[in-house]
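Quick one: the structure is below, questions incoming.
All protein chains but one are shown in place.
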Amino acid sequence: MVTDLADLTLRQFADGRRRGDFTSEEVTRAVLERIARVEPTVHAYLRVDADAALEAARRADRVAPPPAGASALWGAPIALKDNLCTRGVTTTCASRILENFVPPYDATVVERLRASGAVFLGKTNLDEFAMGSSTENSAFGATRNPWDPATIPGGSSGGSAAAVAAGACLAALGSDTGGSIRQPAACCGIVGLKPTYGRVSRYGLMAFASSLDQIGPMARTVEDCALLLEAIAGHDPRDSTSIPGPVPPYAALLGDGRLDGLTVGIVREFFAAGLDAEVERSVRAAVRTLEERGARVREVSLPHGKYSVAVYYILATAEASSNLARYDGVKYGYRAEGARDLIDQYRRTRSAGFGPEVRRRIMLGTYALSSGYYDAYYRKAQQVRTLILNDFTAAFREVDVLAGPTAPTAAFRIGEKSDDPLQMYLSDIFTISVNLAGVPGLSLPCGFTSAGLPIGLQLIGPAFGEETLLRTGHAFQLATDWHTKRPPLVKATAGEVP
Amino acid sequence: MTDRYEVVIGLEVHAQLATKTKVFCGCPTDFGAAANTHVCPVCLGLPGVLPVLNRAAVECIVRTGIALGCAIAPVSRFARKNYFYPDLPKGYQISQYELPVCSGGGVAIGAGAAARTIALTRIHLEEDAGKLIHGENLGDPRQSFVDLNRAGVPLMEIVSEPVLRSPAEARDYLVALRDIVVHLGVCDGNMEQGSYRCDANISLRPRGRETLGTKVELKNMNSFRYVQQALDYEIARQEALLDEGGRVVQETRLFDPKAGTTHSMRRKEEAHDYRYFPDPDLVPLAIDAAFLARVAAAMPELPEARRRRYVESLGLPEYDAGVLTADPALACWFEAAVAAFPKPKTVSNWVMGELLRLLRDAGRDARDCPVPPTELAALLAAVEAGTLTRAQAKGALETMFREGKTAAAAIEAQGPAAPGGGGELAALADRVVAENPDKVAGYRGGKVKLFEFFVGQMMRASGGRSNPDEIRRLLQERLDR
Partner (left out) sequence: MKITIDQVRYVAELARLDLAPGEEGSLTGQLNAILEYMDQLGEVDTTGIEPTSHVLPLTNVMREDVVHECLTNDEALANAPSAEQGHFAVPKIIE
């Protein structure tokens, strides 16, 4: 069982707090102590607001939560990826260009979590503007994987994933444009859900690629992800791309662990060359577990999946080149000194303010949209996107859930792919098509490599199929204990609860 | 004007839509607020914010499209137009590119034999940029300043085909189009405040040639007169250039109202590589039959239709109908007066004569006319009843206009009716006409000088104290029908 309050799941926290086993302040304090212990190694956070968190925890302890059901997050210490705007609290997107930016407003998800009584510990690290798969592209230093500090935590939500894995928060929010929740979740041995496009409001999420970005929960269990999703999902009149309609009570619909009647599709192309043998072994074993819980398994094909990285890096960079045009040193953010004139100021500001990967993607996206190339790149990519979407639609006529690896390998070593952008892009090969199709994807731990690094199982559902995904993942976690493992770093530093 | 070259002009009008709030956020659109106070995270382009389309702006453009006979696209899309400028907070303008709301349609100009319809290419919805203020105006010539109050204000861009053939025709088109958008209530038409702006594309080609010459874009013309001046200047400039064997450079030129000339913009325009692409933050607009029907049902009457109705149903001369319908506020005022005093021609005479003179002298327009239409009706009823003469009524109306008095109070202030005035005089006119049937027949047969005979009879009978204008009017009423 739990040896330290910092290792509680959200569910354990909610039950214990309600029973009076501990207060929010006690748990928040335990988490802050854990942060103090692991942060020098992990560097999951860009800022920790200890005083504000303790104050919020005490307030949660003083005030009665709303009626049961909505109260699971009351007083729960949670971390936010630093591309989510927080009113009055610096939000940097891990970029020099926003180093001192203080939003005058809250992202909708932040507003909703506040209303749910969540306690915000601070802002977690990411690849600058969420562009990366390793969190090495942060302007403020890389985050390290708690399972092995020589390896990457994945990215771009590497800070949130590492924080959850290290007990530096009970749960966190991340964002996922091409795998940025699921791939770090896999690397850090936690659960991460990218919801259906439109399920969660993007208002206040600093945009990378608007037609792909989604905010989602990262936690230690599928059940915790369900609790968080319930709190953040739902229609938002401030986001034209958010879907109207009620939010299912996801946590109440997790089921009893049986999967009778469920058909799981194994994506043939996901098990092709390039997939690490240990990863393949664990993922196949995980599928057998689903079968044992009553699911039927069959093979399916997503024939256009192999084009998804190419499509993604055209569409995402094109959108990004436009989304990042607002960072010009006029209204907010960094401004370079000593410019000769306005254009010179723009150039200097943006060249010094953005890191190399961001500049590279702006260049790529600008090129793809520029006169004479739009049809060859942007339009073509949008057409292939249609074919990828059609693949998923066809697959979900046959099966309820798709299963496969989240990433082709476990976490790689820091620096290993920094000089080869294309190799870095290919580490998202299994996650990207999910964003292109707009469907939900869940990554959950399903084993370890011989080097002791976590391996992620990816489950993919049809649009608005979160309920099925979560039920499947929950059944898997009832049958296995991968999600209860803690990194050696945590064991080495954690004390017993008296 | 040149006879060796044919002038080809296309106009782009940016009309600010008469909505309460901006096109993608709830900030107010009123003119004249303190700098950067009508702003929010959305129109400041802060990171992470998202646009949400204003329904009223869509209704305005659809209303315009219906009125101008445009095809309303069943599906239209918003696109981003990417370029850097400090008045453009997001580094892109949300506009429309491939699928605008309206395409085709036209604007009727001229009358009779000169009547012509100027074809439109398209009308699309977009957001305005902010305002740049040159440093001199804020006491620091080394800098420029940005006010984003206007950023995000809804505009419709109305693009004509390049079919206008002269500056005068361009002006007629702009006037006719402004009349329409003002009548539709979709734009206040104020050129000085920039709610109705115009850019022109102009090129010359030797007569008889098919291919268009190199076009120049003209900006900064904030009155109809300036548009005409700028085009005149530009025709002369291009003509001289072509005559010398020179080439026109494709460029943007600014009109200088003081000098009456145009000059090349010093700011280097980029190669117009705007990298348009569909805005992923907004979903398509699908205007269906129900939406169209709703907008059509709420359509105000257009100037042309109203003019026709004034002639056909109210029996007004074309001239009166034209004057009264030129300003929608005046037309409304007139209709309210007619509702209370149902003699359209009498009301029209008073409105076009006395009322417009009073308004003009006071520098006001019908929108803020101090006399309510019902009060003019009351005054005219008094004239008809013979309680006061026309001359007295004129005086009373002036008092009503200047002092805000009611008709009753103004009549009271005029004192008793003049001797021989009002009904008495009318009765006298009836008598004089009835007693001289042969003279009446002669007059009506073409002996117009007999009119003076009747005037003389009247003057004599009233002892020379009556108003000769009034006598003439009463006689005309009886003899000229």
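By written order: A and B. Residues from 1 in each chain.
The criterion applied here is as follows: a contact is a pair of C-beta atoms (placed from the backbone, for glycine too) under 8 Å apart; a residue touches a chain by one contact, two chains touch by 3 or more.
This one's a predicted model, so the numbers in the text were calculated from it and none came from an experiment.
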{"item": "Chain not shown, its touching partners among those shown", "value": "A, B"}
{"item": "Candidates A:S71, A:S282 or A:S370 - the one touching the absent chain", "value": "A:S370"}
{"item": "Per the touch definition above, residue among A:R114, A:R296 or A:R360 touching the missing chain", "value": "A:R360"}
{"item": "Selected residue (touches chain absent from view) among A:A150, A:L387 or A:A451", "value": "A:L387"}
{"item": "Candidates B:F31, B:F145 or B:F224 - the one touching the absent chain", "value": "B:F145"}
{"item": "Absent chain, residues of chain A that touch it", "value": "100-102, 104, 197-198, 211, 237, 240-241, 243, 304, 306-307, 309-311, 313-314, 321, 325, 328-335, 339, 341-343, 345-348, 350-351, 354, 359-360, 362-364, 366-367, 370, 373, 376-377, 379-387, 389, 421-422, 425, 437-438, 463"}
{"item": "On chain B, residues whose C-beta touches the chain left out of the figure", "value": "19-21, 25-28, 34-41, 44, 52-58, 75, 77, 84, 86, 132-135, 138, 140-148, 254, 265-267, 270, 273, 275, 277-278, 280, 282-286, 291"}
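Everything below uses one rule, namely that only the chains that are shown with their structure count from here on.
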{"item": "Distance between the centres, which are taken as Cα means, of chain B and chain A, whole angstrom", "value": "56"}
{"item": "For the chain A and chain B complex, residues of the former touching the latter", "value": "83-85, 91, 93, 98, 101, 103-105, 107, 202-207, 209-211, 237-241, 318-319, 321-322, 324-328, 330-332, 342-343, 346, 366, 369-371, 374, 378"}
{"item": "Residues of chain B defined as touching chain A within the complex", "value": "41, 44-53, 80, 82, 84, 86, 89-92, 144, 146, 148, 271, 273, 275-277, 280-283"}
